[in-house]
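Sharing a structure, written as C-alpha cells. Questions coming.
Omission of a single protein chain aside, the complex is shown with its protein chains in their original locations.
For chain A:
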Amino acid sequence: MHAPAHNRQIVTGVSPVALAAGLTPGMPLAQARSLVPDLLTAEEDAEAQRAALTDLCSWLIWLSPLPAFDAPDGLYSDTTGCAHLYGGEAAMLDLVRDRLKARGHSCSVALSDTAAASRALARSGIDQICLVPPGQQKQALHSLPCSALPLPEKTLSSLSRLGLNTIGALADLPRPPLAKRFGADLLTCLDEALGRQVRPLSVFQPVDRISLTQSLVEPISTPDAIATVIAALVPVVCEKLTARGEGARQLDFLCVRVDGSIQAVRVGTSDPTADVPRLTRLLQDQIPQIAPEFGIETVILTVSANEPLEAGPERSVLPDEAGSSETGLPASLIDRLLNRPGVVSVHQLAPRFSAWPEDGQSRVSPCDMAKSPLAGQMLWARPNILFDLPVRVQVTALLPDGAPRQFVLKRQTHRIAAADGPERLLGEWWQTSESYGAIRDYWQVETTTGLRLWLFRKGDGSHEWSGSGDWFLQGMF
C-alpha cells in the first residue's frame, strides 16, 4: 500500500512477506522498489478502507452491543459485562482473534480498564493477545514507547529528543512542566491511558434491521391466532421495506413463550420481495413448526437479510395470469417448497459439455438457471433416463468390436433386434491419467420386446489400453 505525501509516494502498509524483506511503513516507495524490484503495489483507497472498517464494525456487534471506530485501522468494543458469555476474558479474546483470523485479518487484541490503554497495548505489537488485570494498566503501559499514544508527530519527535522514550518515563515526570511545554493534550492522553480520566467512546450504530416487536395482550396458542398476528405484522414490514426500496431475502419470526423460551422460525426467499401475500403465506406455512405450549406473549418479526428490490418489467401492476406463469418459474411456489419441511432438494438440471454422459448435467438451484443455449446443440441422441452408475451387463457379440446381439441383465436374457452405433466417446485425457486414451462405444439398441436402451462397451474392442471391453447399460430412451 502506498499513498502520496509531500510530493512523493510513501509506503503505508506492508504484508508480512514484505516486512520480512525489510520494507517498513513510512519508507518512500522508490526506496522500497529499489530493495524489492518486483514489488506488487497498490494505491491506498481511503473510501474502501472506511467501508471495510464499517463492515467489520457492524460484524463486531456479536461481541457486545457497543462497538466503536478507532480510525483508520482499529476497532473498540465495550465488553463490560459480556465476558462471562464467552467463558471468561481470556477465552473471549481468543475467540475474537480466531474469528478475525477466520475472516482473513491479522490482528492484535488487548483488553484493559480503559479504551485508551487497550488501544496503546494493541498497537504496540502485531498478532498478540494482551490481557491486563483491573487497575494494573500503569504497569502494563510502563515500558511501551510513547508512539503508542495518539499524539501528533511533532510532540513525539520532541519527546524523543528529550529522551522520554517510554510512557513510564513520561508518567513519572511532574505534570505542570509537561503541560507548559507540550500543552494539555499530552496530559489528557496520558490520563486517559492510565485511567485517571475517562473519555466516552462514540458508539457505532449499524444500519438498523427492520424488526417489529409486538407484545400481545394475552398469550396466544392457537394456529389461527398466530396466523392473525402474522397477517398483522407482515404488511407493516413490507411497507418499511418498500419505503427503503428493498426486498426481504430472509425473515425471522421469533415467538417468546410465557416461560421465556423462544420458538424461532426462519424463512428464505429466492429473490428479494416485499410482496405481502407471498411473505404472509410463507410464514403461515411454518405455523405447525411453532410449539406454543402455555402460550406466546411476544412475537418479533425481523428481516434478517434484505437486498435492493429491482424494479423489473415483470412487476406489472395489472394482474395477467396467463402471461407471467408461462414465461418463468413461479418464484412464490419455489419459495414455499424450499422452506417446506420434508423437501430434500429443489433443483433444475442444466446441461453442460463433458466427455462422459454421466457428467453431462449439473444441478442448479431454480432461478439461477440461465436460458441455456447448450441444450439444443447435441447432435447425437441421448436417453431420457440416465444412470449415474452404469449397470454391468453380459453381452454376446459376434465380433469383439461389433454390434451387441443379446445381453443378460438380472439373469434375464434380452435379444437385440436392432441397433444403431457405435458412437465413440473419448475420455477427458487432459484431466486424469485414467481418462487418457479411454474409449467408450455407445449403441442404441432395441430388444425384441421393443425396449430401447443405451449400452456401451469400455474400450474399442481390440486394444487393451482403451478399456477392458466390458459392457454396461447406461440409459433408457
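Everything that follows uses one rule, which is that a residue touches a chain if its C-beta (ideal position, glycine included) is under 8 Å from a C-beta of that chain, and two chains touch if they have at least 3 such contacts; residues count from 1.
By definition in this document, contacts and distances are computed from a predicted model.
Undergrad: Going by UniProt, what is the name of the one chain that was not included in the view, given "Transport permease protein", "Protein ImuA", "ANTAR domain-containing protein" or "Rhamnose ABC transporter membrane protein"?
TA: "Protein ImuA"
Undergrad: Which is it among A:Ala179, A:Ile287 or A:Val346 that touches the chain not included here?
TA: Counting the whole complex, the residue in contact with the absent chain is A:Val346.
Undergrad: Check the options A:Trp59, A:Tyr86, A:Trp356 or A:Phe387 and report the residue that touches the missing chain.
TA: From the options A:Trp59, A:Tyr86, A:Trp356 or A:Phe387, the contact with the absent chain belongs to A:Phe387.
Undergrad: Identify the residue among A:Cys57, A:Leu121, A:Leu309 or A:Ala403 that touches the chain left out of the display.
TA: Only one of A:Cys57, A:Leu121, A:Leu309 or A:Ala403 touches the chain omitted from view, namely A:Ala403.
Undergrad: In the full complex, which bits of chain A touch the chain not displayed? Write them out.
TA: So the residues of chain A touching the unseen chain are 321, 325-326, 329-330, 332-334, 336-337, 340-351, 357, 360-361, 363, 366, 369, 371-373, 375-379, 381-388, 398, 402-403, 405, 409, 416-420, 444-453, 475-477.
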